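For reference, the structure is listed below as structure tokens.
A single protein chain has been omitted from the complex, and every remaining protein chain is retained in its original position.
For reference, chains read A, B and C in written order, and residue numbers begin at 1 within each chain.
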Amino acid sequence: MYSREFLEQLYRTLYTIRVFETECIKLYRQGLIIGYFHPYLGEEAIATGVCAALRKDDYIVSTHRGHGHCIARGGELKKMVAEVLGREVGYCRGRGGSMHIADVNIGNIGANGIVGGGIPIGVGAGLGISIRGTDQVVVIFFSDGACNNGVFAESLNLAAIWDLPVIFLLENNQYAVSSPIEEMSRIPDLYRRAEGYGVPAYPVDGNDVLVVYEKTKEAIEACRNGKGPVMIEAKTYRHGGHHVNDPGLYMPRDRLEYYKSKDPVALGRKYLLEKTKCTKQEAAAIEQQVQKAMEEAIEFAKNSPEPSVERFLEEVEQN
Amino acid sequence: MYSREFLEQLYRTLYTIRVFETECIKLYRQGLIIGYFHPYLGEEAIATGVCAALRKDDYIVSTHRGHGHCIARGGELKKMVAEVLGREVGYCRGRGGSMHIADVNIGNIGANGIVGGGIPIGVGAGLGISIRGTDQVVVIFFSDGACNNGVFAESLNLAAIWDLPVIFLLENNQYAVSSPIEEMSRIPDLYRRAEGYGVPAYPVDGNDVLVVYEKTKEAIEACRNGKGPVMIEAKTYRHGGHHVNDPGLYMPRDRLEYYKSKDPVALGRKYLLEKTKCTKQEAAAIEQQVQKAMEEAIEFAKNSPEPSVERFLEEVEQN
Amino acid sequence: MSEDRSKSDGQDVRRIMFREALNEALREEMRRDETVFVMGGGIGQRGGSYKVTVGLLDEFGPRRIIDTPISEASFTGAGVGAAITGMRPVVEILFIDFASLIIDQIVNQAAKYRFMSGGRGRVPMVLRTQGGSGNGLAAQHSQSLEAWYYHTPGLKVVMPSTPYDAKGLLKSAIRDNDPVMFIEHKLLYMTEGPVPQDEYTIELGAGDIKRRGNDVTIVAWSNMVLRALSAAEKLAQQGIETEVIDLRTLVPLDKQLILESVKKTEHLVIVQEAVRRGGVASDIASIVQAEAFDFLDAPIEIVAGKNTPIPFNVHLERASVPQEGDIIEAVRKVLHL
Partner (left out) sequence: MSEDRSKSDGQDVRRIMFREALNEALREEMRRDETVFVMGGGIGQRGGSYKVTVGLLDEFGPRRIIDTPISEASFTGAGVGAAITGMRPVVEILFIDFASLIIDQIVNQAAKYRFMSGGRGRVPMVLRTQGGSGNGLAAQHSQSLEAWYYHTPGLKVVMPSTPYDAKGLLKSAIRDNDPVMFIEHKLLYMTEGPVPQDEYTIELGAGDIKRRGNDVTIVAWSNMVLRALSAAEKLAQQGIETEVIDLRTLVPLDKQLILESVKKTEHLVIVQEAVRRGGVASDIASIVQAEAFDFLDAPIEIVAGKNTPIPFNVHLERASVPQEGDIIEAVRKVLHL
């Protein structure tokens, strides 16, 4: 039922995110990337499945853990690497960095350094759509910690009473830094909070790209047909600490192993091999292409110029 | 099953609130009271029933519509009238006015000009209790509009995960100024929002002082026994507009008439007469005592001094 | 020049109220550009607590005139998101005191988005709000908080004092491609002034000399301009000619207008309703002492709000913010009289 092309594309995206994060962590260790860097490792299936169901003219709102969203939404590796290296040719001209990559032109409203800060912004994109009367939709990505920022409840309610085409996409990786969701909510199934606001909500396996894709497609249909918002809770788990420098020792090993055994990238590869005629060699070829693209992006970024301080100061004068 | 003394006390409180608001509205029309004045008319049974179930060492958090809470909690009419007249002998030395009456000494943490602003403060009172390990409880009063301020959801969750002795007492009068709750929430039964946070919640008839009293007593028991927070949604309706100057024309007449026919003060009187040997004359005597007390309070306040500007400026110097 | 038109008695000029001028600005911009919409508490059927949006629901319907729940942070954030994606929202926060709930969306999101995105994104949003004391509304409904936004790179700050300025500036604010804080004063809504029938806009960043004089310069904005002007009348009777500069916009600041006037009068009094400590007046003083040091004949006098929350009692409330007498006193002091 899925075309080979489609499953190849899914796998290519899953693998690209995996490679991007893995390579950037190396750059971080080499001191080439500074500041905060929050890897999406282990959560690749969510951004991949969701964005595969979107149209070019739809919008997403990303988070501080946003590289996967950007890549799945069609972001360019070169501009991304350049940005995390703080270069002028980066997405934000080196001014934003990892936590602020945005490109409205490809429908990525952007990452955010304020946990939950992007949720109302996504609602606003949905409000604009409903005023214009088009059938675009918005997907707001956020994780369990953000559910405890009051704007989550406020925004859920706004989207509900205004019947906005907004999908609240909860990436429940079960931690806010080191705080387990069990300690931060009596009911760890956070999708249940949506019921009280009259918003239909569903839990899904966040490590299975096809499950995520199908559920998102359904939700998008409902949104395009003016049924109003939907909340999807994708259960997942980080493959490491909160950020590059967090060893994540508080994550129970067995739990971590269990989720690694459900590796979303491996599963995507499995689907490609089992559901299509794609051979191991052909899959390996995709992986090599991705690796190569990433190497080129890193070379490009490393050799690209730093922003000019003089020019920056001129721009400041105009503020 | 209820002692005459108890039902007399309930009726005295209900009637006192009714008289306080009615008389103050006259003072307002005479230009003696200025600024915002939000009458509690029609909601008297809630504060009365709730506070009757509280102990002296418990706490309440009030709202911008707070006169009823203050009276039911044992506030002094003289200090209240003096405050709304802006006098030095008022609860806040004339500095707070109607929206800021507070007296921690009688367990009234205070009214608030920010809708929802008091909710986290009440949670904090509960947190203090749980740290000290006493069996006090906190009742947080708020209305439907406040449920859409993000701090409601945040605070509900904090009280839940910390098992705090806090009762979230929603006075659902079905309007935020002129905004009907049906337009501001897909689910007008706001207690249902609590389920998603794992907090037990119940709707009650907010116009029936005994129903409110009984349900609050249950909730208080649970709190004192360390079961954590409870939410009670008391359905009610204003007898007039949002504030003194709001004719409330947007309130459907039939709806208004229906609720007036369920007048909480009249019902309190009915209980007193039917469930005890109290005669109409004796009830009338209570009413006269209350009227007299209010007249005295008004006289006292009118004849009390305005705050001294000089002294105020001296105090400011010390800020 | 703006002044002239506002003061012209030409056929085309009527006297209307400040709130009516704002209503006209919203109406005209919504007719002109369908991406403009308005959001706020009770702004629809009720027409807003200060009647600024009266009649807009009838003309533009509920899609573009949106009543909001008490979710200030999120509907403001919704304004930011709508602006980023091609709309021009005008978000109303009934009291600037409640804007304390939206600071993240204004300061961390709206003000920084253009910069953080390397210029890829813009946030053409207007945040209309209302502040100031004088109606006995006490500490949480009477603050003057422009200094917070003035201190935030990426925001423009507008604080008009007349119906004419209010209309022209609101229209420009709506057309601006960056976030604008448009701060109204509760005592101004029912003040009247001349406003032309014909369309006009007023450039953000252009101050206005509301009264000419050679002895001393008074810099003010919002409601304090009216107070400064009445003080100026009294001072004129004492033979003191005051130049009253209405900044109209705090960001961009019309520094040149201030400096030229000070270089002429050599005496400066700055009047602000906000608390003295850390207010905008202090910043203007710091600029003038640096750039007109040798012209100043006396220390710059700042007349400002007292270091206190606004009290409920009317006498204490009045004592908390600058009155005509305080301004006169300051002018005489700066002139060593």
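We take it that a contact is a pair of C-beta atoms (placed from the backbone, for glycine too) under 8 Å apart; a residue touches a chain by one contact, two chains touch by 3 or more.
The structure presented is a predicted model; accordingly, all values stated were derived computationally and were not measured.
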When the whole complex is taken into account, which chains on show are touched by the absent chain? A, B, C
Selected residue (touches chain absent from view) among B:17, B:81, B:161 or B:219: B:161
Contact with the hidden chain (one of A:92, A:156, A:169 or A:251): A:92
Using the touch definition from the top, which of C:53, C:129, C:223 or C:308 touches the missing chain? C:308
Sole residue of A:200, A:240 or A:307 that reaches the chain not shown, by the stated touch rule: A:307
Subunit C residues touching the chain left out here are 73, 97-98, 100-101, 103-104, 107-108, 111-112, 115-116, 138-140, 145, 147-148, 150-154, 251, 274-275, 277-283, 285-287, 289-291, 293, 298-302, 307-309, 311
In the complete complex, the non-displayed chain touches which residues of subunit A? 34-36, 86-87, 92, 94-97, 99-100, 112-117, 145-146, 148-150, 176-179, 183-185, 250, 306-307, 309, 312-313, 315-316, 319
Residues from subunit B at the interface with the omitted partner, ascending: 59, 61, 90-96, 100, 102-105, 109-110, 112-114, 117, 119-132, 150-151, 154-155, 157-158, 161-162, 319
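The rule is simple: only the chains that are shown with their structure count from here on.
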What's the contact topology between the chains, one of line, ring, star, complete, other? complete
Using mean CA coordinates as chain centres, what's the gap between subunit A and subunit B in Å? 46
Taking each chain's centre as its mean C-alpha position, how far apart are subunit B and subunit C in Å? 37
Shared interface positions of subunit A, touching two or more other chains: 150-151, 154, 157, 161
Two or more partner chains touched - positions in subunit C: 69, 71, 73-74
